[in-house]
Structures are given as C-alpha cells and as structure tokens.
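Note that one protein chain is taken out, while the other chains of the complex remain in position.
Note that the chains take the letters A, B and C in the order they are written out, and that residue 1 is the start of every chain.
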Amino acid sequence: MQTTKTVQKGVGNGSNPVLESGDYRVADLSLADWGRKDINVSEFEMPGLMELRKEYGPRKPLQGMRVAGSLHMTVQTAVLIETLQELGAELRWCSCNIFSTQDHAAAAVVKAGSAHVFAWKGESLQDYWQCTDRVLTWPDGEGPHLVVDDGGDITLLIHEGFKAEKMFEADGTLPDPDSTKNAEFKCVLQTLRDSVQRDPTRFQRMANRVIGVSEETTTGVNRLVQMARDGTLLFPAINVNDSVTKSKFDNTYGCRHSLPDGLARATDMMLAGKVCVVCGFGDVGKGCAEALRAAGARVFVTEVDPICALQACMQGYTVTTLEEALTEADVVVTATGNRDIVMKEHMARMAEARRPGGSRPASVPVVCNIGHFDNEIDWEGLVQDPSIRRETIKPQVDRFIWPHGGSVVVLAEARLMNLGCATGHPSFVMSCSFTNQTLAQIELVTHHDTGKYQNSVYVLPKHLDEKVARLHLPKLGAKLTHLTDSQAKYIGVDKEGPFKPAAYRY
Amino acid sequence: MQTTKTVQKGVGNGSNPVLESGDYRVADLSLADWGRKDINVSEFEMPGLMELRKEYGPRKPLQGMRVAGSLHMTVQTAVLIETLQELGAELRWCSCNIFSTQDHAAAAVVKAGSAHVFAWKGESLQDYWQCTDRVLTWPDGEGPHLVVDDGGDITLLIHEGFKAEKMFEADGTLPDPDSTKNAEFKCVLQTLRDSVQRDPTRFQRMANRVIGVSEETTTGVNRLVQMARDGTLLFPAINVNDSVTKSKFDNTYGCRHSLPDGLARATDMMLAGKVCVVCGFGDVGKGCAEALRAAGARVFVTEVDPICALQACMQGYTVTTLEEALTEADVVVTATGNRDIVMKEHMARMAEARRPGGSRPASVPVVCNIGHFDNEIDWEGLVQDPSIRRETIKPQVDRFIWPHGGSVVVLAEARLMNLGCATGHPSFVMSCSFTNQTLAQIELVTHHDTGKYQNSVYVLPKHLDEKVARLHLPKLGAKLTHLTDSQAKYIGVDKEGPFKPAAYRY
Amino acid sequence: MQTTKTVQKGVGNGSNPVLESGDYRVADLSLADWGRKDINVSEFEMPGLMELRKEYGPRKPLQGMRVAGSLHMTVQTAVLIETLQELGAELRWCSCNIFSTQDHAAAAVVKAGSAHVFAWKGESLQDYWQCTDRVLTWPDGEGPHLVVDDGGDITLLIHEGFKAEKMFEADGTLPDPDSTKNAEFKCVLQTLRDSVQRDPTRFQRMANRVIGVSEETTTGVNRLVQMARDGTLLFPAINVNDSVTKSKFDNTYGCRHSLPDGLARATDMMLAGKVCVVCGFGDVGKGCAEALRAAGARVFVTEVDPICALQACMQGYTVTTLEEALTEADVVVTATGNRDIVMKEHMARMAEARRPGGSRPASVPVVCNIGHFDNEIDWEGLVQDPSIRRETIKPQVDRFIWPHGGSVVVLAEARLMNLGCATGHPSFVMSCSFTNQTLAQIELVTHHDTGKYQNSVYVLPKHLDEKVARLHLPKLGAKLTHLTDSQAKYIGVDKEGPFKPAAYRY
Partner (left out) sequence: MQTTKTVQKGVGNGSNPVLESGDYRVADLSLADWGRKDINVSEFEMPGLMELRKEYGPRKPLQGMRVAGSLHMTVQTAVLIETLQELGAELRWCSCNIFSTQDHAAAAVVKAGSAHVFAWKGESLQDYWQCTDRVLTWPDGEGPHLVVDDGGDITLLIHEGFKAEKMFEADGTLPDPDSTKNAEFKCVLQTLRDSVQRDPTRFQRMANRVIGVSEETTTGVNRLVQMARDGTLLFPAINVNDSVTKSKFDNTYGCRHSLPDGLARATDMMLAGKVCVVCGFGDVGKGCAEALRAAGARVFVTEVDPICALQACMQGYTVTTLEEALTEADVVVTATGNRDIVMKEHMARMAEARRPGGSRPASVPVVCNIGHFDNEIDWEGLVQDPSIRRETIKPQVDRFIWPHGGSVVVLAEARLMNLGCATGHPSFVMSCSFTNQTLAQIELVTHHDTGKYQNSVYVLPKHLDEKVARLHLPKLGAKLTHLTDSQAKYIGVDKEGPFKPAAYRY
C-alpha cells in the first residue's frame, strides 16, 4: 500500500484486536481522544441507533457476522459502527469518498477496537481502492458476510472481481489498467489485477459467502437495479436509500443543513442577494434550494423532469437552463445524480463574464457538487487544460484562473462538497439513515435461510420504515396521536400501522 | 324534485339543447353573463385544458360519449366541462358538495348549453342526492358511458343501486331510509327506493354501460380500492388523485392557497401570532401548515403516522395532540381524511377556556375542515345539543355559544371550508387535476376494447403524468433542460421520459 | 346631496339620536344585525381598544368632545367609533375611500346610535366630498373639536375652506370647479364654493375650534409636515402613522394579510410560480413582498432608495425596474406613496406582450394599488382612451382590452385594492393602529391647555407606543421578560420602559 501515510504494524491493547497495517490509528492515534468526545456527544443526536442498541444489544442478532463497510468515515458513522459491533458484528471499514473521512473519528474507532478502519481525509485514488480491497480481506484471506455500501463501491469491486476471475479462468486474461483513460477505473483494474494474480478465486468465494448488501444512495441503487435486471447480481440487496426515512430525510434535510455549511466553511460567502443555481430538483435539490432561499439567495433551478420542474415553480424558484443562468450565477450546485452537468465550457463562459471589462467584473462564482460522483462537474476538463491556472486557496478550495483574468472557484475537487468542505450531514438525520442500515443488516441475517430475499433489490417493509421515524420523535418532543378502533377501521388500516399504501409519496 | 329553487321547464336557444327541469339556469339565468366572463378569464389560467382542446379537439375522442360528472360546480369545472364537450362528450353535471357550487359558473354553463347542470350553492341533502340521481338519467332513461367523480358519490349511487336492485330482485326488499340514523344515508336510501320502484333494472343496465370512472380524491379512491379488493367493483377506475400532478399539486398547493382564503373570507381573522392546529400532515395538511406559517401563525400539527410526524418536525412545526393544543388553539383545521377528529367534547373544552373567567377569555376559536367529509368535525353533536346556542354570523359562518358564554366558530357546517367559504382551489392547480381527469377519460375510451383496464383501480401511466406537468410549464415561463444521449443512457431512461421509477416520491 | 342612495329624514329610537338625512341606515338598516354580529366578533380581535374602554371608559376623557372621522367605515372602525363614544365623544363619520365602506358595519353603527355615518360602498366622487362636508357639520352648523383622519381629507377640506374664505373675504373670489381638470379636485372646489356661499366664516370658526387631528397615513402625514414647514397648519397634529406600533405593524403585517386576500377575492388567481412586481419596498412593500413570496410567487421589487433596495436584495428579491419586468410580470402592485408609477404606456406594453402572437400569449396580468392614492396607477389614462375597451368582470375588477386582443386587469379602479376588493386590514392589526388613534385623541384633549402641542406635527411619546404593544401581547399568549434593577441600570433605562432611544428603528 503506497500512500503518503506512515504505515507500520501496530499492536492493540486489551480491548483492541491486534491492529493491522493500514488501520487509521497507526498514523494518528493522537486524535482519538477528541474523536471519542465527539462521538459521545453525537450519540445524543442519534436516538434511533441508541434505541436499537437497547433493543437488540442483548440478543446480538449479528453475532459472528463479518461486516464490510464503505461509507464516509465520520463521527456519525462511528456511532453506526459501534452499534453494529454491539449487535455482534466484526467490522472492517473504509470511506466511500477520498475527502470525507474525519480523522479524529477514524482514530477513535480504531483506538476503541470497534473496527479496522482503512480511511483518512485526502486519500489518493490509488489509496482509495486499496483501502476498499483491504476492507474485503479478513486476516484469514476471506471476505465479509454482509456489506454496508454507500455508492456501491464494495459491491462494484466484488462484481468486477468476480467477472475478472471468470475471464482469467476462461482464457488467462488479466484486468488491464491501460485499457481505460478514466483515472479512477485504472485504479480499480490495477487492484483487481493484483488480486487475481494473488488469489484467482477470492472474489468468487466472497460472492458466495455474502448474505447481502444494504445500499445507501440513489446511485448505488441504480447500479444494483441494473445488475438485478441483467441477472448479474450476486447476492440480495436492500435499498435503504428508498426508505422514506432515508430519501425524504437524509437527502433533503441533510443537504439543507450541509450545503450552506460547506459553502460557509469553504468560502465564507454571504448568500443573501446572490444568484444560486441548483441543478436538479430531486430530494437533494429540494433541500439545497430551500437552504439557499432561506439564506436570502435568489434561487434558479434546472430540471429535465417536468414534474419536478413544476414543483420548483410552485415553490417560487425560477426554472431555467444552466446556459441562461451562467452569467448571473454566483453559485452553481449540482444535485442531479447524472454526469456532465457543468462542463468546462460552462465554466469558461462564467469566467469570461468575470474578466476585467466583462459583464460581471469583480466577482468569482463558486461551482460545487452535492449530487454524487465528481463527474457532475468537468473537473478533469479544468485540471488538464494547461491554459487555466489553478490556485489552491486552501485544501478543497481551488480557484481556476483563465488567461483573461476571469476565474471560477471549484469546491472539493468536484466531489461531495458537504463532506469535502464540511462534515457531511448532521448526526440526527444520519441516525435515520443508519437506523435503516442497521435494520436492513438485521433483516438480511434474520431471513438468510428463509428465501425471503433473492438476488434482487428490496426496500425495507413499511413497518420498519415507520419504526425508524418512531424512534426519532421523542428526541424532538413530538407526541403522536393514536387512531381509535373506529378510525382505523374507517380508513382500513391497522391501528399500529403501517398507515399508508406502498405508493404513498409523503 | 322538491327544492327551495323555483323549477320550471325551460326552452333552449339555438346553441342550447332543450333545458330540463332542474337545470341551473332555469332559476338564475341572470348570473350567466358574469359567469361567462369569469370562465373566459379562468381559461388563461388553465393551460393544460386549453392545450388538450387544441390537441384533441379536432379528432373528438369522446364523440358520442355520455359523461356524468359529480364535481364542485365552479368556474374551473366549467372549463373542464367545456373541454370535455369540445372533445365530443355529452355532459350532465352535479356538484359533490352542497355548498361548493358557484352559481354564476353553473348559470354560464347551462346558458351555453355545455352541459345540463343540477347544482346550486346551498343545497339540502335531499336536493343533493336527487341532483346526483338526475345526472345519471339521460332523457331516454339510460345512464352514462363515463363518470367523473370527486369523492365517489356517483360511483356509490350506482353500486348501492345495483345492490338494491339485486336485493329487490331476490326477495322484493326495498331500500329503507328508516334503517339508518345517518341523515345523509337516509337520502341515499330514499333516492334508491324511488329508483327501484320506478325502474328495477336501471342501475344494472347503467353499470353495464359504464366504461369507467375517473376519481379525483383520496377518499373516493379508498372506496374504489376497497371495492376492487372485495371484487365488487362494477367497472374500471382510474385513480386520478394519485397522479403526482394531482396529489402533490392540487392537494398541497391548492390548499396552501385556499385555506387562508377561506379563513379570510369567512372571518377576516389575522393569522399572525395565532396558534393554528393542523390535524393531519398528508399532502393537504402540508399545504395548510405552510400557508399558516407563512401568514405568521404558530403551527401545531397532529399526526398518527410517525413518518409524516417526523416530516412536520423537520419543517419546524410542533407535533402534539389535539387534546394538548385545545386551550391554546385559535384555529383548528382538519385535514385527515378520517372521521371524529374534532368532537363536541373537544369544542366544549375550547369554549370552556374562553368563557369569562376562563384561561383564555376574550377569544373565539375557529374550527374548520379542509379534509373531505363533514364527519371530521362533530357538527351533528353541536347542532343537536339544545344547550348550545347557534348564531349564524353569515352563511357558512356559525358561532356556537355555550351557556357559560364561551363560544366556538365553525365554518361551512364542517364541510370543505375552502369551497364553502371561498371559491376552492385556484384555476391553475385545478388545471393540473382536470388535465389528468381529461386524459383519464380519453384513456378509458381509447382502451375500452383492449382489455387494458379491468374492474380494478389504475393510476395514469407516468408519461401522461409528466405530460400534464409539461403542459403547465410555459405559462410560468419555465424552461426545461434536455438530457443528452449519454446522460439518458447513464441514468437509464428515455430522453423524453418517463424520468423516474414508479415508486419515486417527488 | 345628490346620490344614488335614497335619502330620507329618519327618526331614531330611544338609544339613537335623531337620524340625519344621509345617515347610512336610512337606506340600508337591513344589514345592521349582521353588522352587529360581525362587530361583536371583531371586538375579540381588538384587545387594545377593549382594554382602553376598561381603563378610560369610567372617567370619559373625551366627554363633550365632537369628533369628526374620515377613515374607512369598516367593522374595525366601528369598534374604534364605539370606543371613542364610550370615552365620551360625539361622533360623525365618513369613509376616506369611495370603495372601502362595509355597508353592514355602517348600518350597525347607525342603528346603535354610535355615530352619524355618511358613507357607503361605491360612492361617486361627488358623494364622497359631500359626505366629508357633512361630517364637519353638526346640527348647530358648527364643526368638531377633534379630527381623526386617514389620508388627510378632512384636514384638507378645512385648510382649503379656510383659504377659500380668506380669499372670498379679500376680494369676493369663489372657488371655481372649472379651474382644474382633476376630477376629484373639481368636487372639492364645488363643495367649498357651496360652503362659502352658504356661510362665509364657517371654516375659520372650525379651524379655531379644532383642538387637533390625529392622522393615520404616510401620505396624510406628508401633507401635514409640509403645512407645518410652511407655517400654514391651523391646529396641532399627532402623527399616528409613525408610531412603531402603527407603521411597522399595520403597514407591514396588515398588507401581508390583505394583499393576497384582495387578489384572491378579486381574481382567484394562484400566485405560486407567478412573477409579481412590488413597486416600493417601504413598510407596505415589505409586507406585500413577504406575502407574495410566501404564496410561491417570484417577487421582483422596484425601488428608488438604495437602502430599501439593498434590504430587498438581502431578502432574496430581484431588484429591477418596472420597464425590465413588464413582460414577465403576472401581477404588479404599487406601494410607493408616489404618483405615476404604472402608466398607460406600461400597461400597453404588458398587453402588447399578451396579444395573440405576442411573447406571452394566453395570459392577463393584474395591476393594482395598495399604496395610497389612485394616482399610483394611470387609471385616467386607461378609461379616457377610447381605443381600449373596458370590460367589468365584477365590481372593482375591470379588464382593459386593447384592439390587438391583449389585455390587463385593474383592481378597485386603481384605489386601495385591499379595501376595494377585500375588507382591508384584519382587526388585530387595526387594533394596534386604532389604539394609537385613541391614545392620540386622549393626548390632544388632555394637553389642550398645557401648550405641549403647538400647530406642528408630533409623534406619540414612546411609552404610549410601548403601551399599545403591551395591550396586544396577552391575546397572543406572549409573556414578557422583566429587567432586573441591575440590568436596567446596565443599559441605562427605566425598568418599565421606554426601552429604546428615539431613533431606534425596530
């Protein structure tokens, strides 16, 4: 593992399993105390997970289960990890984003022996995929029973590994990093090449062992659905993203919190009076637009879906195209889950307007991504254009200056700016998402032998979705009303729920 | 037909079919000119319907179809009626609420010969069901091919009529109004008793003829789903309510407009600083709460569903029970779609606090319903209690005064206050709903013989839902973005849509 | 008095002074019962006035005072009138706007004998000024001790009358209606001409008798300040408009309520997604913009004052010129207190864009005024242009149609649309304003002989302003915090207030 981090063989204390090379703390144990205090305070904001510890802790439904996780290694994730551990799991963890690790959280988790953690803030792409590979490799060389995924990178590695091994088996072909120009996929191929050479049936054994994966994001789910449709999915998947208490909470209210937080920490820019363009008005875009409006910005929305566009209209946003908004825009946020949203040409036109003598001199627009992958913004186009000078103001805040003097600031190297420039979503809303994750893991184990889950993609049953909400209400002092028998009968539901048909949109 | 209206046989002019006894204009032709001007202006706000006239008018897909409608006879409905007529339909219409008819709209429709209309503002319950019966009776004694329903009262009458005829056929039993204490159902039974005696196979022939119904509301859909589940549904039903462009627009944004409108017209009460309780945080409740908050009110929400309750929390509303909020509440709005929400006992406690010497003297709380049926509020309990004095301030605004002097104002006799005290939803949002209705009618006719629609409940295909939105965007100056080929491929959708999976929640 | 109303000599009942020709009830006593019930309910919403009745009623500080009022004759004003009466005053009242009278309120006041009322909804300009003149004429031919003014029309009549009498005295010149083209000032001059001919020293005696005036509006205050500056003011004036509890409440929160109310009652137009232009971002404009935004509109603001313009920016409104916004605008609201804001040429350009084939076909923009005088909009320009067809949709809602088919709707004949199309501000906020009015009247009488008030313009002392607020808090359940001695000392104020320096802006 070639990284900029010093890596050495560590030895754990009593409560700590023997440390492995690459565990976070090997380099930065010093942050662990701070991390522990931060985790302790976050537990107060994650009532769903804490209640699951109380409810399931004693009977340990995950006992003996190896869980591999790829999910932003933050303080909140630490509370998830320690919840899964308390339910009996043995954990290995990496981050699903090169900038999203909070080092103090990683250190505290390692120090407590809660999990082996292969993640730090500011990984290289090579680091990233090696860490992902390490998470799948228990000391005995075998893989996990369960996967917690966010964006689907563990799932991708297993499935690509499986394919590579089959190809190698067939005709000795090895994955070839030179076969792609995509910098990231090069690393994936290198990682697989090394693996196949080392152990040519490893991923096949792994696919066989995995009971299932629970996936956190729209993008990851899209990949899973595609594979299920193609018949290539190797194990059952629970789509946690589409639990109401995930997609309508984390995506919307999480971003409502973390978009302005990321902008403030990165740029300290006042949003009042500024023109902010939100590309995409899905759950994420809705939260972003609400936050920007609330800060006093004038919000423009771009959309391809006429229904979402009409929703944006009804909320008073101006629905237009990026092309029309470029000159006026002070901030552009991508929240589409699609690719090629803000291209170099767009940014060049933005910069052009800001050159001395341009239509909007004396300003520098900010471009950032809160959707999913960095390909929403043409980062590659910028960094590979030698005529555009890159000035790093501080880590994750880069100003690109065109020869005419006009410039654009891009945050977090086009990756998720709320994780790269701030600390991601706040604990409370992550508690909703992670309570879903935990229930999904329990569900997969519990129904392992029942045939309930095939190699397909499932959402959690509605009663569990409602349970997640129910666990979070007392923290906010909310009091539920209870149906009478006659009321329940009148609307044809059980008094204890679920209360809505499957198609209900909330 | 025994009503308070003068009824006489009218004779139509050239463009007007011969008027029938009961047609609105027979009594009040004088309002027709005003109604026409109002309809003309509303057409500007209903771009979806006007575009359908352009697109389908020439080929008249509803040619020869008899359409019976039960839907608030407002200016907006007039535009729907005249759209259906332009597509070829022959129409008979009644209102689905005793207070919701706008007399000038009814008059204009009758004068133009667009439909036979049996509806006026302030019907008795007896009037109401006789009007509904009339709508189902073409001059040849036969019924409609298509039904447009809002709340399901036409559908109910046909199904109950069908059952009654079967019972009469079996053993001569006639529907007995004395078998129920419910004032409204008494009228239904009387209407059916008369019908069975007059023509004992009429509803059976009607059920046979009906191609399908398109239904507008949650409540009506619930009834349909129940019947479909029980296998008693007599014809296909399209659930227009659950088109996204209906439930997420009309229910939410319509009520956001019409709740404060109804409160203002009925009471002129300033909402700023007041405590307003919204019972139910579904699509309707969400719109109500947003409007009240925007007016400066302090908004409390009651909910039984923990997910909706948590959504209310995230928006900053106080989630509590009605019991806890009673004393503080200045306004209580029911938006549950359930029964027995605000009972006489609740109102007695509200009034008690407002008596001289009570905890909140010198105030009169307002109770109103924007959900669906009047049984959300215990109107019967109030009017039948001789100890409570009823003082009608103006039509649809009643103050109930307890002996101790405390009092409560109830709007619209507990029926939909936005229709009873104001003019219902505004044209633009009704254009969305009614464009769905029109597309549903076309869909039912087009697929009449294809077997696509069985005696079950369907939602419109998503591409039509998106079409409805698309037709309304230009009016608001909104510009859609278009997917590139590679973007469409990347997210796995057709470039022209539909853009989202069926379960997407918007 | 030549009006369209039947006028006859009435005879009062026991509690009623003998009615005069012109008293409202002479024509429409039938509405009095409804008016009384409405007034009774409004009293619950006007805690400031009701508390003043309790506090001052017993000692009757206005005993023997003749009070002449010119202020929208609404239900709320009825509560003011009856409060002043309970404090001992003898009252005569007219409306300060030809459309703003609520007939049922006027009827109830007359029936109760609370005041002589010369006002009805829909006066002609001639009616209007004759009513104003009648209000100044007690049966003995003499005038009032005190004036309550809104817009300054009573004050204007007295001052113009005074000047006319002086001119007549000097050289026999009589006011000449033909000397002006302004339709309204013609009526003023005719009224004065009649008066001078009838009684050439009447206004001089009146000016001498008047103790003072309390004025409600920005416009009226501007006139007073001008006269005070010129040394022509004939009696002391209290500027009630600039009490904080007036200008920051009635102007802002009143309009926030009554602008959307007026738009809804007049047009039922959905505001969501529409472009609404607010001309002027003073206290009134701020309330309007907030209401329109809250309804989902996209709000543009026009301003001349850079500070107010920057405030609009900070709240996220687009600040632009009317010229730039014309084509996009769906609604234009004037709130400037200045003249010539929306001219015929502006409206012609709006209509032009809406003609068939124009850039925004199939729409009809709405233009209305909530500032003060009807000269904010070029109503005269429209009605006097024979090429523009006027179609009255309903009273106070006129559509002007250009030959090319494009059209514009103007509300309330360019007068205050919230009063012309709805019922003005709600009771609670008017209670703040009228509590100031009442305190001002008491203040003028109390200090009549002390020399505290000269022929100049004063605001109420801050402790009274705070008192007005204090009287309204309990109704909203608000609990004040109290300063400790050391805290009061620390910030250098009295524990009981006033709490702020005079220049504090709130």
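Keep this in mind: a contact is a pair of C-beta atoms (placed from the backbone, for glycine too) under 8 Å apart; a residue touches a chain by one contact, two chains touch by 3 or more.
Just so it is clear, the structure is predicted and the values come from calculations on it, not from any experiment.
Across B:314, B:329 or B:460, the single residue that touches the chain missing here is B:314. Among C:73, C:164, C:224 or C:322, only C:322 touches the chain left out of the display. Contact with the omitted chain, checked across A:56, A:93, A:118 or A:253, is made by A:253. Across the entire complex, the residue among A:140, A:178, A:268 or A:449 in touch with the chain not shown is A:268. Looking at chain B, the residues touching the absent chain are 272-273, 293, 296-299, 310, 313-318. On the side of chain C, touch with the chain left out of the figure occurs at residues 222, 225-226, 242, 244-245, 247-249, 252-253, 283, 302-314, 319-322, 324, 337-340, 432, 459, 465-467, 469-470, 472-473, 476, 478-484, 486-487, 490-492, 497, 499-503, 505-506. Touching residues on chain A toward the chain that is not drawn are 34, 37-38, 41-42, 44-45, 47, 50, 75, 253, 256-257, 260-261, 264-265, 267-275, 291, 294-296, 328, 360, 362-364, 391, 393-394, 399, 409, 422-423, 425-429, 475-478.
By definition in this document, only the chains that are shown with their structure count from here on.
When every chain is represented by the mean of its C-alpha atoms, the one lying closest to the mean of all protein C-alpha atoms is B.
Measuring from the averaged C-alpha position of chain B to that of chain C gives a distance of 39 Å. Centre to centre, using the average C-alpha position, chain A and chain C are separated by 58 Å. Centroids built from CA atoms put chain B at 43 Å from chain A. Multi-chain contact residues of chain B, defined as those touching 2 or more other chains: 253, 476-478.
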